[in-house]
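Read through the structure below, which is laid out as structure tokens, and then see the notes.
Missing here is one protein chain; the remaining ones are kept as they sit in the complex.
We call the chains A and B, going by the order they appear; numbering starts again at 1 in every chain.
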Amino acid sequence: MAPTTNTLDRTNYLNATKGFMSWFWTIDHKRLGLMYLWSVIACFIMGGLFAMKIRLTLMPGAVDFATQTAEQMNAYNNAFTVHGAVMVFLVIIPSIPAALGNFVLPLMLGAKDVAFPRLNRFSYHLWIIGALLFVATLLIGNLDTGWTFYPPYSTGHTDPSVITAVLGAFILGFSSIFTGLNFIVTIHKMRPPQMTWFKMPLFLWAIYATAVIQVLATPVIGISLLLILVEKTMQIGIFTPELGGDPVFFQHLFWFYSHPAVYIMVLPGMGIMSELFATFSRKPIFGYKSIAMSSIAIAIFSFIVWGHHMFISGQSDLMSVIFSALTFSVAVPSAIKVFNWISTMYKGSISFSVPMLYGMSIIWLFGIGGLTGLFLATLGTDVVFHDTYFVVAHFHYVMVGSALFGFIGGIYYWWPKMYGKVVDDPLAKVGWLLSFLGFNLTFLPQFVGGSKGMPRRYAAYGSEQGFDDWNYWSTMGAMVLLAGLSIALFGLLRSFFVKGALSPANPWGGVTLEWQTPSPPPEHNFEIDPPTVGDPYDMSLVEYRGEVEGFLPVNPREDDPCVAYIAPEEA
Amino acid sequence: MSSHDNHPEGVAHHFETAEQQFDSGKLGIWTFLLTEVLFFSALFVAYTMYRDNYPEVFQFASQYLDTNLGALNTLVLLLSSFTIAWGVRNAMLGETKMLTINLIITLICAAGFMVIKAEEYGHKFHEGTLWGGHEHSIFQLDASKVDPEIAAHSKAWSNPDGEFSAAVKDLDPEFRQKLGIFFGVYFCLTGLHGIHVLIGMILLTWLLIRNLRGEFGPKNFAAVDFIALYWHLVDLIWIFLFPLLYLIS
Partner (left out) sequence: MYTLLSMMLQHQKEDFFFPSQASANAATVDFIFYFIFYVSLFAFIAIVLATAIFAWRYRRSKVGMTPEDSPHHSTRIEIVWSVVPSIFMVMMFWYGFEDFTERRTPPADSYEIHAKASKWQWEFEYPNGASSFGFIDAGEYQGKGLFVPLGKNVRIRLESSDVLHSFSIPNFRVKMDVVPGRYTDVWFNAIELGDFPIFCTEYCGTKHSRMLSKVHVVSEEDFAVWLKENQEDPNASPVDKGKRLFSAKCTACHAVDGSTKIGPALNGKYGTIENIVGGTVTIDDNYIRRSILDPSADIVVGFENVPMTSFAGQLSDDDISNITAYLKSLTE
């Protein structure tokens, strides 16, 4: 009998029930993961359109500096605000945990679902409400505060669209908290008996560390946003100098969340990196314990460095010095991860699959992103770079270059599992290459523009200010990036329409448990009792089989050929 | 074959055992309560920061809070924590009738708390002892900006009977302005707490309805247990608020 590695021709979680309500009201983590995936991609496109508006406006010659009207300036200020808010709250923060984490986490644990499936559904519905509030904001007014909502400007000097935006972000915060809570309980309580902490796949360590941050940090932005709301609607006074309040206090509250938040963005991407490098080097990850512990270290340190966003905010000099010193602490565990990934490749068997291309390019992108952070952690140089395009370039390198590329790499990696289809390779590789080149061309010039003094959030620059060259190349890069990402998305979508190209259960040769169930998985994840847990990176458990164009266990369990048999003593 | 047929009763399909289900719920509610603590934390930090910078202002402002009503509210909440804790025991032992009674008493206490709070708030709106940005606030930097109607009857403003240590109208303008910040913090803290009491009342009512339907017993009391934990946190937050706001004169 042919191995049941692909189930597109029979019942699986995609076709088990049909109709809108069977999806919208589902508690199946896999379906929720997919809905998050497409919702996040839709919002990414929306945020991306605003990015294009920014870059096209800043193209030298597009706008006459002398005659740009107030309406045009307001439109630009609205564009960068919506771009930032949508990308941060609707896209990058939920992306990997909500879309990929939801799908993969229970599978990797050999479980049937997360700990609280109905809470999971509620999280998604909250996300939808948050998204709708953001769309409403676009229609109501001209939100122009920046995604950072600093008072007194946001509370006393701009229009009511702040209210719906802040409400939207507040609700999205709860979506994030509940997802994190769900993941923490799932990982604590639903691991199979043999899967001790240090036998967990590293993606789960990353998701766990992320969930801890989500749960601890997000409530603080929640209350901060609530305070902006009461400040704006009732003039409560806490941030308003005319009433005796302190605007810098808001910045402390805001960044207490928003700094750990950037690790919510990047840690899951790093978790995916570990999976990719192990699978596509056909080797255990080098330094497993280091990577696991560094994830926890990053989560902890992320909470004590927020003041590095505020070196020149008017906070005391002593605080600035302390925060600068502490900020370097978070650089070390990040660097350790990079070294361990590269060491995984040593004496491996490297495959240049599409996910691995994303993974390897992240070494370059995170390298630049992380290293440019050093300039910002250092007080002397941060004074020069604060609120210039240097910072913009830095955070795009880490948020897009690392988190987003990790997300895309993860989508390509788990796509065969999610949809049972293989993605057109050459097209996907072109998409990757154009995205990588376009991204670098967009943001490398911004480092130099910034070091020359080019401030952020400017609706236009006069030519004599000397930033034209940098803006020109940056906009050209944005076009290439747009092309690349479009092709990448197209490559994924195309797999739906291509006949054949079916994926086996294990196209890549991973050993984590999601690869030991058919593609796509059945409704309850595993056709029989879940697989036994072995070493998640013992690649010798599976071997390549031409007849399935994928990998199968060397020693399959009698009742299911997808699943590796591991004798109880070895587990 | 899958093991769906012999799945334990009352256990959700994705859990193996009832114990796993209960343990998960317990960890879940504790994690959630941790997020609630952090949610309030920013307001406590605001309190600490402003009090640290303006200790005399906060001490002065505290005299406008009715310590007796605050103490009464504290007792009311403590009683409600006792009754809900007892209710959990009732649920564990299948004492449905006692659970109903305890839930009702808890609800009455919660309602009582809100009534007392409403009275306190109403008094403050009448007196003008509000955050500076409110149009009726007497804590304006410029004394001439105070609403004359409020100034006419506000005891805090003119201190006619000498019950306060000074009349607000005679205070140094900056000092007066900072009093507005105290009340900003006061209303945010007690307001957020009050919202949590209301949410608690909704949850307790839900428990009551479910109990009247006979849903709780020794094999199914998790919901009571977990909501009781939430209620204890709401009580605990008030235990912190009361001395910090009311007892610092």
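Throughout what follows, a residue touches a chain if its C-beta (ideal position, glycine included) is under 8 Å from a C-beta of that chain, and two chains touch if they have at least 3 such contacts.
These numbers come from a predicted model, not from an experiment.
Considering the entire complex, the omitted chain makes contact with A.
Annotation: of A:W23, A:Y150, A:F490 or A:Y565, A:Y150 touches the absent chain (contact as defined above).
Remark: the omitted chain is touched by one listed residue; of A:T26, A:T137, A:S258 or A:S281 this is A:S281. Among A:A460, A:V511 or A:I566, only A:A460 touches the chain left out of the display.
Listed here are the subunit A residues that touch the chain not shown: 64-67, 70, 73-74, 77, 144-146, 150, 152-153, 156-159, 241-242, 245-248, 281-290, 311-314, 317, 320-321, 324-325, 328, 331-332, 335-336, 338-339, 342-343, 345-352, 360, 363-364, 367-368, 371-372, 374-375, 377-384, 386-388, 448, 451-453, 455-462, 465, 540, 543-544.
Just so it is clear, only the chains that are shown with their structure count from here on.
Separating the CA-averaged centres of subunit A and subunit B is a span of 36 Å.
Interface of subunit B with subunit A (complex): residues 1-4, 12-15, 20, 23-24, 27-28, 31-32, 34-36, 38-43, 45-46, 49, 131-134, 141, 174, 177-178, 180-181, 184-185, 187-188, 192. Residues 106, 111-117, 119, 177, 181-182, 184-186, 188-190, 215-220, 222-224, 226-227, 230, 234-238, 240, 242-246, 249, 253, 256, 524, 527-529 of subunit A touch subunit B in their complex.
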